[in-house]
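Every protein chain but one is kept in place in this view of the complex.
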Amino acid sequence: MFLEKGKISNFQLSVLIVGFVFGSSVIISPGGGAGHDGWIAVAIGLMEGLLIAWIFTALAKQFKDKTIIEINSLIYGKILGKCISVLFIWYLFHLGALVLTNYMHFFNLQIYPATPKTVELLLLMLVCASTVGRGIEVLARLSIILVPLTTLLIISDTFLLIPHIDLSNLMPILDVPIGKLLLASHGAASFPFAETAAFLMVLAFVDKPEKGPSAVFRGLLIAGFILIIVVARNAAVLGQMAEITIYPTYLAAQVIDIGDILTRLEVVVGINLITMGFIKISVLFYGTVLGLAQILNLRSYRPIILPVGILMVILALTNVGNTLEMFEFATKGYPVYAVPFQIGIPLLTLGIAKLRKIPPKGEGNI
Amino acid sequence: MISLLLIGFVMVALWQIPSLVRTGWWKEIIVFMVLWSAGLILSVIVSMGIKLPPISTIINKSITGMFGI
Partner (left out) sequence: MKRGQRFKIYMVILLIIIPVFLSGCWDSKELNKLSIVSGLGWDIDPDTGEVTLTYQSIIPNEIKSSSSGSGGGEQKGGNPLRTIQLDQDTGSSSYDVLNRYTQHGSRIPFYQHTQVYVFGKDGVQRGIYPFLDTQARNPVARPNVLMVVSEKKASDILGIQDGMENIQAFGMASEIKLSATFTKYPAVTVLEFQKRLMSQTTAPIAPMVGIFEETGPEGKKTQKIRITGTAVFKGDKMIGQLNERESSGLLWGINKIKIGFVMLPEASLEIVTAKSKIVPELQGDQIKITIEIDEESNLIEYKGHQDMTSDILQELEKDQAKEIESQVMAAVEKSFSLDADVFGFGEAVHRKYKKEWQDLKPRWDEIYPDIEVVVKVKTHLNEIGDINKALIKD
């Protein structure tokens, strides 16, 4: 593995996963379309996400030190494998740009309306590029600081909102027609839980591969559980406004007003987006660059970091025409579009690997 | 605007190229130049105001069209 010499511990992996899942979900609540039963949709989506995680972690465990790119080449042969890998890399790249788009629209709407979007994105991209350039270990270590801090902030936000929580807003339970609920659940699964399929590029560097899957599950469960609480809390505080607001977490935070001193805490939500968005984008960025380097057999991924970063920013800027399109894509097209990447490729690859019995039992790497 | 862009891109190139040339990693230089030029051309197009196709929207429309969601 000359492209990446670092190793991350299982604990770091879990933390990374939590940060990744929080990613843009601290701003755009998953489970949209299910009304005040959104939290149930998130819970069901979490289960679906765990299932999907089971698939790709099994794949990663089968091929201990290999990233999905290398696995593809092994299973499908060099040419077909590289083609499939290109598709996967495209997904990572596109997803990174999508997160940047989310980030950009939120900040431009709520916090920095006058700042040119390019500047915001480039600044963030520079930080991500610098981090990715130093390898996955650095990213993992950074997340150990950022993720618990964010989690603390989210939990305290929730506590501060307790006086405003009206649980009757969550009733009646299961008011939404089942069809809509399942659709919303799948939406919650594709965004954000199953996106952890991106970790197929990272799992190769875990120092104890056998414990890898449980680390992933742990991360997913923790993040999922917190997200369920957040979505339920937003619905309880905002009532039906939670359904029409694009950024319910932000609106809920605006309600906090304790003794006229603890007010205007919605900025904290913005900070959460910066830190968690940074982690998610860095992971995706890392996957893209590393994958590209592996496909092209480069000696290192460092030279292509900056150009890829710039291209990602360009894609983020031109991705969608306006916020509405971004939202529509996230709720309608994306849950379908993501399936071949999140489920299709890992499942297919795993299936063929098991059938063809690759790698042969008892042997190490090729 | 365009001059800023050009300066930016040249700086990026100057950052990477010298170290690559020194170590003789030709393949990497080629890949870098390809990506770099793509970035340059696209940025120039965007800053000139020509609208690039909104990829996510296109994907969205084809999917909703196909499945009629």
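So that you can tell them apart, the chains are marked A and B in the order they are listed, and the count of residues begins at 1 in each.
Criterion: a residue touches a chain if its C-beta (ideal position, glycine included) is under 8 Å from a C-beta of that chain, and two chains touch if they have at least 3 such contacts.
Since the structure is predicted, the reported quantities are computational estimates derived from the model, not experimental observations.
Asker: For the unseen chain, which displayed partners does it touch in the full complex?
Answerer: If we consider the entire complex, the absent chain touches A.
Asker: Give the residue, chosen from A:Met171, A:Ile271, A:Leu324 or A:Ile352, that touches the chain omitted from the document.
Answerer: A:Met171
Asker: Which residue from A:Leu251, A:Val268, A:Leu298 or A:Val336 sits in contact with the chain not drawn here?
Answerer: Answer from the full complex: A:Leu251 touches the omitted chain.
Asker: Which listed residue, A:Phe11, A:Tyr76 or A:Tyr112, touches the chain dropped from view?
Answerer: Answering carefully, the residue with contact to the hidden chain is A:Tyr112.
Asker: I'm checking contacts with the chain that's been left out. Which of A:Val26, A:Leu238, A:Met276 or A:Ala353 qualifies?
Answerer: A:Leu238
Asker: Footprint of the hidden chain on chain A, which residues?
Answerer: Against the left-out chain, chain A lists 109-116, 119-120, 123, 168, 171-172, 174-175, 238-241, 244-245, 251, 254-255, 257, 263-264.
Keep this in mind: only the chains that are shown with their structure count from here on.
Asker: Just give me the whole-number Å value for how far the CA centre of chain A lies from that of chain B.
Answerer: Here chain A and chain B have centroids separated by 24 Å.
Asker: Show me the residue ranges of chain A that touch chain B in the complex, using the header's touch definition.
Answerer: 94, 98, 101, 292, 296-300, 303-304, 306-308, 310-311, 314-315, 317-321, 325-326, 328-329, 332-334, 336-337
Asker: Of all residues in chain B, which touch chain A in the complex?
Answerer: Per the stated touch rule, the residues are 12, 15-16, 20, 25, 27-29, 31-32, 35-36, 38-39, 42-43, 46, 51-57, 59-64, 67, 69.
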